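Below is a structure I'd like to ask you about.
With one protein chain withheld, the remaining protein chains of the complex are depicted in position.
Here is subunit A:
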Amino acid sequence: MKNSVAVRIADFLSHFPPFSLLDQDQLELIAGEVKVMYFEQGKMIFAKDEKVHDYFYIVQKGAVDLQKMGENEDPETIDKCDEGDVFGLRPLFAKENYQLNAIADEESVVYAIPLEIFKPYAISNPNVGNFLMESFASNARNPYSEEYRGKLIADEEDISLNKKEALFELQPIPIIKKMVTVAPNTCIQKAATLMSKKRVGSVIVVEDKKPVGIVTDVDIRELVATGRVPISGMISEVMNSPVICYSKGLTIAQAQLTMMKHNINHICITKDGTPNTKVKGIVSEHDIIVSQGNNPAVLMKAINRAGSTKKLKKIRNKINILLNGYLRSNIPLSHISNIVFELNDATIKRTIQRCIEKIDQPTPVKFAWMSLGSQGRKEQLLNTDQDNALVFEDVPEEKLEETRAYFLKLATKVTKRLNIIGYEFCPAEMMARNPKYCLSLSEWKEQFSDWVTTSGNDEILLCQIFFDFDISYGDVRLTNSLSDHIFDILKGNRNFLNRLAAQALRNPSPLGFFRQFLVEQDGEKKDLFDIKKRGIMPLTDAARLLILEHRVKNISNTSERFEKLAQLEPNNKEIYQACAYSSRALIKFRTKQGLKHKDNGRFINLEDLSKEDKIKLKRCFKTIKEIQELIKVRFEATYYL
């Protein structure tokens, strides 16, 4: 009798080495003995110096960090395992204790493979044995991963982590294997269309699989766009020939030299290194730069080329590494948040774009995807919840529900994928897939008018969330029209602003009478300090209120709002500037905490803080107190509602 869960596990294993090297029966046998383990974010799977387990591990869902202890006992992530990656191989080879920490970087499900069951295969099947040896020798996990991913994922760069800088130039060159090739008699327009579709900067012209020429973006610009060769001409008329070829073993240093010598930025890789054999791949100058590590421009490009949600998730993990590096090197937060915002924004855009393509049905009318809350304010540094909404162009009454149905379908797809990438579903269902927040332009206007005039507590809360929207995708005229509408209905509505003010004061300055921190009184987070509720939100609420009062459009970032207010009210300049500073400081604080504890950084254990940090925090809270005093006086607001 087959165990159907084991069959399912065997199926998963069969996609990844070393298991892919085994046959179905062997896999099912192993799967039947697997232990399925669940780890919360931040939980240790094994620790350095711990005695080796009777298992090794493969990540089924989630991500696991492998960490080395740095000099000052600061753990440094040296590798990140995600779906299908094997780790913890040490016990297969040595009896000594683990050398690394393995820690769940996010909520993870891990399969533990018992050594006793697996060892016979490692010994009897030389391929399996070799794979494991190489994995182990590379100290991390998966020697195939670079090459392997290259094979699986079409035409995109591999962005590798922390390559050893010193040896960098002697490393083998990153080769793109899925290059675009055309025949010499291909029409130029067709070739250019292909390049644009595949988002590549070059095509190799082949005859009999052998390279006869290469055409790059530059050639098209120089020869075709200038009119020297008609667009209907053949690609062979514009190609560079002969092609500079090398064989696979080329190092980065050699490639750089060759490019300099010939003044080219692409090298073709063939089987034996001459133009007389089959094309195996292409190397571009850009790819060399890319392989040097993480940089935002590269990540951005990778996002725009990503062909799967899984790939976007991997990039998302790299964004976090980048973020960590930025914070360590003390780069100004405004700069960091701009970059991270752009990368997040590109991820959302790419996801929406892919979903539209998937639906296979053109969007019926123009629409705009709005990000709300922290992403809308460009303050989302760590993965937090997704809050979004959708507005579409007005359609005739009888078309309304049909149109909505299309956009709900789209939004369901998008939100689901964003969730996989790491933006968790909004627990209050404030997402575009909720029919309440997927509305036509006039429905939204009506909805906003309704919230502003009714303004009970729920409505005020909704206004606070929805007023900070930022367009992520689509037609900006729709969102502009919504912003205009908001300012129209708020004109002269002092009552609403007063209520908003009261709401902005609901979380008083977090310092108690004796200047001690106010911590949570009960519940799961007892005795922890809630930096979001007591630090960041009061400032965000204050900035929104004051900027609405001044009727300033299109600034949604809290510290930028305060900077603007400092210009508008020179007499309060100092306090606004202090607020802008505090807002950035608190977000930075939260982000650091979040990265350290692998969570959203919201709840802080005060005992973890240094004296210096505590003083810094207290200074921010003093600012909160002052801005709240200002609001209290200006809006005649009371704490009572």
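Everything that follows uses one rule, which is that a residue touches a chain if its C-beta (ideal position, glycine included) is under 8 Å from a C-beta of that chain, and two chains touch if they have at least 3 such contacts; residues count from 1.
Here is the rule we go by: contacts and distances are computed from a predicted model.
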Query = According to its UniProt entry, is the unseen chain "Carbohydrate ABC transporter permease", "Succinate dehydrogenase subunit B", "3'-5' exonuclease" or "Quinol oxidase subunit 1"?
reply = "3'-5' exonuclease"
Ask   = Touching the left-out chain: which of A:4, A:226 or A:554?
value = A:4
Request  = Return the single residue from A:53, A:416 or A:573 that touches the missing chain.
outcome  = A:416
Message = Among A:32, A:184 or A:233, exactly one should touch the missing chain; which is it?
response = A:32
Query = If the missing chain were put back, which residues of subunit A would it touch?
reply = 1, 3-6, 8-9, 11, 31-40, 61, 107, 109, 112, 416, 419-420, 425, 427-430, 458, 462, 523-525
